[in-house]
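Here the complex is missing one protein chain, while the rest keep their positions.
Note that the chains take the letters A, B and C in the order they are written out, and that residue 1 is the start of every chain.
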């Protein structure tokens, strides 16, 4: 089992909120992550539109998995999101990461969220600090 | 009953996700909003640390209420958040808005999230587009 | 002469600061812009490294040209930039825009800045408000 998969198993295991969201890991490899979830009624804000926090949460999980996938513990420093299309109950959201830059101490990712019609609904940018601690140090 | 309160009642009523989060409205007035919620186990990510989406969601609700409180329908264009201290299960989070700029078409808010020890745990910036549609048009 | 070129001519003509920067328009078409400039000694900050404002200014011009290229007057609302590699005196910088979203009232662009070695040195995100005023109204 490769490092990225082992790590995401560890991160998802017991991640109560990602489980509540119903996040499924579609693909995970070194510096790449693709997640999916379905929006439920209880995630909406009363106008049958998903709360902005839902797309953000999916993107933030995608950032965490992508950024940690090389085995170095990374923490979010600064994230931003533009919600460009309305998300509705029943929509299937897919978050796909793209590594834009990685240096010794920081890394930058763009994450795009699309719906079941391949329409882009949100654009997320995340910067992480790379701690240099390993997730699975060799003994 | 003043406009801001009437509006937030309307927005909160049926806002399933804000209710799931347990958000309570502490104060709402023209261009100002203060919200509170308590972090629960199911909002954490497996390390007993709240998922980044929780603080974002609280701040995003605070933005929505503050930006719409003058009765003009406003929608989020771009938001960013820096998570500066870890949030744990049991923490009581308070989000407080500050209007930084308001023009005819856009407005800018800073929102600070503090915990029960008055420590700042997250800093949020949100820009909204003001549609010029009224929430409660006079007949 | 097409609209985008006519517009950028109008915008560049008398744009004293873009001229001081030595910005040249490589390509301009509907919703796309590619600019180039060479970093000079007087743009550095004393460590022979370009001031962060130089890459920002190039990207901001690129945003303005791309966003206005369809003939609708657009103004910047919120921009962000990550400086990922050092820029030195003598470097040739190229800014390339990508339209990420365009709605009736707002539009979102990513702009990447590369140097003469094709290395990405900065990543810029810009949101504009589309005023609905035309640059060249038909009579």
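Methods note: a contact is a pair of C-beta atoms (placed from the backbone, for glycine too) under 8 Å apart; a residue touches a chain by one contact, two chains touch by 3 or more.
Here the structure is a predicted model, which means the values were calculated and not measured.
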| Looking at C:4, C:81 or C:95, which residue reaches the missing chain? | C:81
| field | Residue in contact with the excluded chain [from A:3, A:16, A:49 or A:77] | value | A:77
| field | Touching residues on chain A - with respect to the absent chain | value | 77-78, 80, 105-106, 127, 129
| remark: Across the whole complex, the chain not displayed is touched by chain B residues 80, 82, 84, 100-101, 103, 108, 110, 120, 123, 125, 127
| said: Contact with the hidden chain only, please: which chain C residues? | reply: 11-18, 20, 41-46, 50-54, 56-58, 60-61, 64, 76-83
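The definition used in the following text is that only the chains that are shown with their structure count from here on.
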| query | Degrees of rotation, nearest 5, to put the Cα trace of chain A on chain C? | reply | 180
| note | So, in whole Å, the Cα centroid of chain A is separated from that of chain B by 22
| request: Could you give the separation in Å between the centres of chain A and chain C, each centre being the mean of its C-alpha atoms? | output: 30
| query | If you look at chain A, which of its residues touch at least two other chains? | reply | 80, 82
